[in-house]
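What follows is a set of notes on a single structure, which appears directly below.
Note that this complex is displayed minus one protein chain, with the remaining chains in position.
For chain A:
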């Protein structure tokens, strides 16, 4: 059997909280040995000197658009390639696909197609409500049986409190987490960007923080009351962090952020136009600081990305007509390095843990997401030093809607190994 030996790298032991200079041997789809000075003349050797070798990155908030198009599922392939390029071995796909993941059959189909393509591990999130319309609970048990690992109406909130209350209680039977997009649409309405100085100056309708904060407050209380597992995704305001902090030891809650909410503020709209149009909107400096503080003190334990590809170039479009969303799957890790490691908020181990072990814990798979002998061989190798420029023209993703074009970043993934197979080598995808 073919073996892979990763030599002379620095292992990121996220479960132990340390970096360690060790070699790592993979046989089949398992990590079989972690030790100093492993010799194996038959193994394929990756020289990882100067590189960080950690568990495969996990991104629990990714969007696919079309499950099937005329060319036969190219959309899936492109986003899975983008994930590999970004060093991700596991991604959670939000259910607002076309067709949506609200039917067991569609969830099964997605799983089947992704296994057939066979690049990264794709876990579907099932819809909380049918058609993500917020009216009727979807078949949570059957969706879980079909492969859904979490539930979300992402892109929207469940506005009906009673419905969310019943759904959370109902879902406890199946022990699945809810990933909540928190936005009171009666408050955010036609809002385009954060309700702040830029919106005022440009004459755009604003989205105030209260649209997010009020629903987070509501759902912290509902989550606490039901005892269900609630995960708040793409948190963006300073007050949300305070609310989460108040509840952190009281309820089974967790939260994630996106890299763009850490690196950009409302002012990015002036520079990047529609590319900086995203939900929740890019906020202000005080929000960014609070998010970082929440990450530092463990209120926010997961770093996701809310990768939302939109095809085509929409720069020319009228602002109000452009879609919300940022494509960032292949640059998420280097962006987090800039936002958190370079700023001294986290060290490498801390960063990596929030992008591997912690999301796995939220998803109810605490036995995954770290390096160990016997563990599945999902491994990502990162070059921590070399700087490369972001070039959206080279994106694997179908979405080029990205405000980070031209940024010089370090911490790029250089190898992605999924289930013992090297699928990305020296920043190039290997054809399977």
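One rule holds for everything that comes next: a contact is a pair of C-beta atoms (placed from the backbone, for glycine too) under 8 Å apart; a residue touches a chain by one contact, two chains touch by 3 or more; residues count from 1.
One rule holds in what follows: contacts and distances are computed from a predicted model.
Considering only "ABC transporter substrate-binding protein", "Putative spermidine/putrescine transport system permease protein", "Glycosyltransferase" or "Aspartate carbamoyltransferase", the record for the omitted chain gives "Aspartate carbamoyltransferase", by its UniProt protein name. From the set A:83, A:119, A:140 or A:199, the residue in touch with the chain omitted from the display is A:140, counting the whole complex.
Of the candidate positions A:163, A:217 or A:345, contact with the unshown chain belongs to A:163.
Considering the full assembly, A:172 is the residue among A:172, A:296 or A:427 that touches the omitted chain. Of the residues in chain A, those that touch the hidden partner chain are 136-142, 145, 162-163, 166, 169-170, 172-173.
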